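Omission of a single protein chain aside, the complex is shown with its protein chains in their original locations.
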Amino acid sequence: MDTIKGKPGLINVFLESGRDYSGSSAVIIGAPMDFTVSFRAGSRFGPNAIREMSWVLENYSPYMDRDLSNMNIFDYGDLELAFGNPERSLSIIKNAAAEVFNDGKFPVFLGGEHLISLPVIEAAFEKYGGDLVLLHFDAHADLREDYAGESLSHATVIRQCSRFIKPENIYQFGIRSGTGDEFTWGRENTNFYPFEIVEPLKKVLPEIKNKPVYITLDIDVVDPAFAPGTGTPEPGGCSAADMLKAVHLLADCDVKGFDLVEVMPDSDPAGITGALAAKIVREGLLSFVK
Amino acid sequence: MDTIKGKPGLINVFLESGRDYSGSSAVIIGAPMDFTVSFRAGSRFGPNAIREMSWVLENYSPYMDRDLSNMNIFDYGDLELAFGNPERSLSIIKNAAAEVFNDGKFPVFLGGEHLISLPVIEAAFEKYGGDLVLLHFDAHADLREDYAGESLSHATVIRQCSRFIKPENIYQFGIRSGTGDEFTWGRENTNFYPFEIVEPLKKVLPEIKNKPVYITLDIDVVDPAFAPGTGTPEPGGCSAADMLKAVHLLADCDVKGFDLVEVMPDSDPAGITGALAAKIVREGLLSFVK
Amino acid sequence: MDTIKGKPGLINVFLESGRDYSGSSAVIIGAPMDFTVSFRAGSRFGPNAIREMSWVLENYSPYMDRDLSNMNIFDYGDLELAFGNPERSLSIIKNAAAEVFNDGKFPVFLGGEHLISLPVIEAAFEKYGGDLVLLHFDAHADLREDYAGESLSHATVIRQCSRFIKPENIYQFGIRSGTGDEFTWGRENTNFYPFEIVEPLKKVLPEIKNKPVYITLDIDVVDPAFAPGTGTPEPGGCSAADMLKAVHLLADCDVKGFDLVEVMPDSDPAGITGALAAKIVREGLLSFVK
Amino acid sequence: MDTIKGKPGLINVFLESGRDYSGSSAVIIGAPMDFTVSFRAGSRFGPNAIREMSWVLENYSPYMDRDLSNMNIFDYGDLELAFGNPERSLSIIKNAAAEVFNDGKFPVFLGGEHLISLPVIEAAFEKYGGDLVLLHFDAHADLREDYAGESLSHATVIRQCSRFIKPENIYQFGIRSGTGDEFTWGRENTNFYPFEIVEPLKKVLPEIKNKPVYITLDIDVVDPAFAPGTGTPEPGGCSAADMLKAVHLLADCDVKGFDLVEVMPDSDPAGITGALAAKIVREGLLSFVK
Amino acid sequence: MDTIKGKPGLINVFLESGRDYSGSSAVIIGAPMDFTVSFRAGSRFGPNAIREMSWVLENYSPYMDRDLSNMNIFDYGDLELAFGNPERSLSIIKNAAAEVFNDGKFPVFLGGEHLISLPVIEAAFEKYGGDLVLLHFDAHADLREDYAGESLSHATVIRQCSRFIKPENIYQFGIRSGTGDEFTWGRENTNFYPFEIVEPLKKVLPEIKNKPVYITLDIDVVDPAFAPGTGTPEPGGCSAADMLKAVHLLADCDVKGFDLVEVMPDSDPAGITGALAAKIVREGLLSFVK
Partner (left out) sequence: MDTIKGKPGLINVFLESGRDYSGSSAVIIGAPMDFTVSFRAGSRFGPNAIREMSWVLENYSPYMDRDLSNMNIFDYGDLELAFGNPERSLSIIKNAAAEVFNDGKFPVFLGGEHLISLPVIEAAFEKYGGDLVLLHFDAHADLREDYAGESLSHATVIRQCSRFIKPENIYQFGIRSGTGDEFTWGRENTNFYPFEIVEPLKKVLPEIKNKPVYITLDIDVVDPAFAPGTGTPEPGGCSAADMLKAVHLLADCDVKGFDLVEVMPDSDPAGITGALAAKIVREGLLSFVK
């Protein structure tokens, strides 16, 4: 019979993730940072909300006909960050990301605000080099030089990435909010596909197929109807089904890691944003981790 | 002038339902059971939430150009079940269902968890015999042999039905969650249409048109954006408009009764799930009760 | 350096609206009335919710490639109405609307319940005369003669308008709820397009293009998934993206003013209804104010 | 065995109230009116919330050692009022109250806003004459001549009563909000006990004991911690236990009826305001109905 | 520097609990069962809510001047129970409790509904024998023979205990709800102290001081103002400060274990019930584990 000492109890991890790093092929890490957001904070509780809502899902994906039970996923829990100190927090995240990439594992970072993606992308770039393709799904362009005088901000993250990733290797999908300057800069520099995600993704798939790819996904790319629990909801986005379709389209690419950010559970009593995020993570793991 | 003793006050019944069983052609019965659910309980408050939200609707359906005021609906209220005792509760539900079927009336059962459908379908089968067609709209296959060791569970209900209804008379629509085993079994045994509801329904309409039909509808077949108030929200479903279209497609069939389950009001402060459920019930009554 | 006395602090106005009436081309006015509603009250807090949620948006519209910063918008705040006295409240609203029309400015009234549109439309009619076209986006026909004995009601407002605007100048879109009488009357008298908004709007655009147009928009025309914060949610509506598309289609018309009503923030913890309303207002201002 | 036709189902009535007016000694009537409130509306849902939350209680009171099962209570449901028309609504309420008083039954009116008490008190006065004592428990003095120009308002109700009940027969407890004029008028005219309820009540008990008494109780007399679900929460009130104690103190008086108003369920997700109101109603019935 | 593989991430455990059973002196176990409740379910999420809210607290108690950092606490996580099967679930809980008692550790069980206490108390009784004193803090007597025909129910748990613990060793505090029969039985058999907790506890302390004590604490003993997140809120209870005082009074007793049940987070958006529960657990650990 099961005993307390012989069998771990239920704790809040992503689906059936284990707690063994060494044998794992993929690693889930929460980055509970929400210090630079301009409207509502609260995405620091995003990772745990995604874990909790993952329990409404099955391990099996009928879309991929694959099962998480056959994979070895390690859920680290959340990083211990420095409240109110973005620089120090980003450094902690970067170390964690570098460690996972260097150990040849597939990382999934759960935000937190979008700024947490910056150090992860830096680490990916350092590992996979100048060919690294960045796919950015978001309602917001995140292409500002600075925001309210701060260059490290959830609103500058892709512009920051463009300082080391060639803009022509950056693809942006679903963007429907930004300043005029951001839209101009995006249209002139990145592969900039506003409003839509599925059709432009189909179009660009051939050109990214043989390159290393990193995906950063802000849940607000989806319409607030499907993802109300986020800090800056922007009406007019795609459906949950479209978002899942985009993930499946990417199954043939050489994805090296991804992050999913800006889930903010407090304003979503039914938890449907966390459930959608968890489903994207499950489909992403089953699609990208070979 | 109206008087207190001469005229009943407003109580929480479905739209303009009356309180007279004998002259009624359709009977609404709440089955407030939520004991076996695996994630969130709370669907025991579903029937009253559907009744309350029915008041935002009109009696008239512009889709059907028919009016509930011209029908005689009896709203029984909720059954008094046995907290924590599924077997005894199911027996109470079955008696109620058998009584309604035997009196030649059209029953609408409001859940409660999906397990409440089992005794109603049993009663329908006993009344209408081996030709009875079961239409199942759901995000989940509900085809498990058992769940956490229990054979009576919200996750086993259609498999249980397959023990008396021939699997080839079972049609499943919109399924997008289950174990690998459930999907395999469904694909091999029932008429199994995952992900979509409207197109497959159109396809199968000819073959079910002349048979007695029972419909069991788990509100989570609809995407959580349209029905957030449910126990196990599964992103990637159909829209509310699609669900209504499916009901209208079935208007020409010989529907003998239906149930609508898993509405859980507590996590849906706007009550949009209850409103959708109430609208489905109204359209169902106007479509199916001749 | 900025000083307290030298620079106004942040207050809750619509995006970057100023506080100077005289130089403004458009005027935003809240009409916080919700006394005659039949289900949930609370739309009196709608105007402030729309203002608050406008801060998640940018001034720039990538749809129109125009920027609110280049316009001069005055946000008046809310009118001080008479609690529980519809007649007196409507009179206050009418005076305000007449003043704005007479000063040659473009008004945007934020409800509040739909009845607040009546005096604004009266004032528009008095200013722009018998050719005035009324576009009505709503889930509900609002064509009753009276409601529970009251002729001044949120459910009678378009019928009231038909007493001075010729019914053939009234266009109704997206209607999916009403009594049988309302649907009959609408079909026989107004340009009545139930269920859909984008396709019928495209169809009628040619015939309204050279006439003065007033738009009244009940947020519940959108499906409750996209706009849960409203008093009488009616499932089966259009998407947020469709609603924005309709606004953009109207950019070539000679729109003289509009109102947006029935935003009720209390049941929408994420504020997505207010965000959608704010986006419609921004797109409307950028589309209609030349 | 129980059958559907032989036994009524569970519907939302107050505890074990029956549906038979003629044999009842006490009558519960909901007055779902909230048209004149100055801040949040929503108390129209108060009566049903009190009924629903009454189910967390037992029929038995350990305070009184009496049991509701031994009484014959009729729960009428809610009156059908005229949305947005206070005058007509008050007239409907008055007719109902007069009927109950004239039939020698004990009425309990559930608000709704405080204005609903006015016609009930008028009816009580017409039945029980000039000696009628009015006990008023409230955070607000409700002594204005008019409110925003309206003499019929939730803020004028006790002043209105003072036009027919002698002010020296009016006792006000727990008042902690009002204009300076209201406090001056109250101190000069009524028996005015601000801030506290239990001690002043003990003091005045001897002088009211042999007179007919009507009680009007605004739930906001209790501190918002114990009754958050109300339209105008006023911090600094008494505890729930104090309020129950006040009811028990009144058990020896000749109470002819009472009302409990301003329960607004929407902002109280745990329903503790409804539970407190239901408990007050139960204790009141057991204390006052002989 | 910290590394992912070298240091565990933050997961949702009670304060600074470790994950090592063998060296621990106290063991926290969640029992997420809510199948037999009569009103609202949802206490299955209680243990995780208590863990999450424990993070608002410090390890140090200024009341006890002791610090959890100096203790070795093991947080097992939650037991995996059988949904909808009370018997099997209770058996799993009993095995876990017996193991902890037999290993000489101090158990803290977190509910879940009150029925989970029964197997823990059975295990305590089997370990500590006939002198075991049971202290019961609750709004409800829980002394029914059966509830809706079920003998295993949250409403029968103390009566069940009285079949093996001598009623004179059972002390009940704060009881303010039950049937007349329960109150009669309690007054005749147990040490029954309705309404109050601190004063009666002071009175009985001398007689229990030298006996082994088990404490079962239903959070609803506290007034719903202080603990709104519970299934059956009963107004008129003690304050949070009183409850903490009661725990401190018991510091000199020989407490062998305790449970805290009926925390239901979903209806308490601020989480104050979980915070109170967590503080009671912290004070309990610091007071009872020597």
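Each chain gets a letter, A, B, C, D and E, in the order it is written, and its residues are counted from 1.
FYI, a contact is a pair of C-beta atoms (placed from the backbone, for glycine too) under 8 Å apart; a residue touches a chain by one contact, two chains touch by 3 or more.
This one's a predicted model, so the numbers in the text were calculated from it and none came from an experiment.
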Contacts of the unshown chain among the visible ones are A, C, D, E
Given C:N12, C:N70, C:S151 or C:N210, the correct residue touching the omitted chain is C:N12
Per the whole complex, from D:T36, D:Q160, D:S177 or D:S287 the residue touching the absent chain is D:S177
Touch assignment to the omitted chain, from C:L15, C:I50 or C:V100, lands on C:V100
Where subunit E meets the chain that is not shown, the residues are 55-60, 62-63, 65, 67, 223, 225-226, 239-241, 244, 269-272, 275-276, 279
Listed in rising order, the subunit A residues that touch the chain left out are 34-38, 40-42, 44-45, 80, 82-86, 88, 147-150, 152-153, 266-267
Had the left-out chain been drawn, it would touch subunit D at residues 39, 175-180, 183, 194-195, 223-226, 228-230, 232-237, 266-269
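Heads up, the rule we're going with is that only the chains that are shown with their structure count from here on.
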From the listed B-E, A-C or B-C, the one duplicating C-D with over half its contact pairs the same is B-E
The chain whose mean C-alpha position lies nearest the overall protein Cα centroid is chain B
In whole angstrom, the CA-centroid distance of subunit D from subunit E equals 37
Among subunit C residues, those touching two or more other chains are 223, 225-226, 266-267, 269
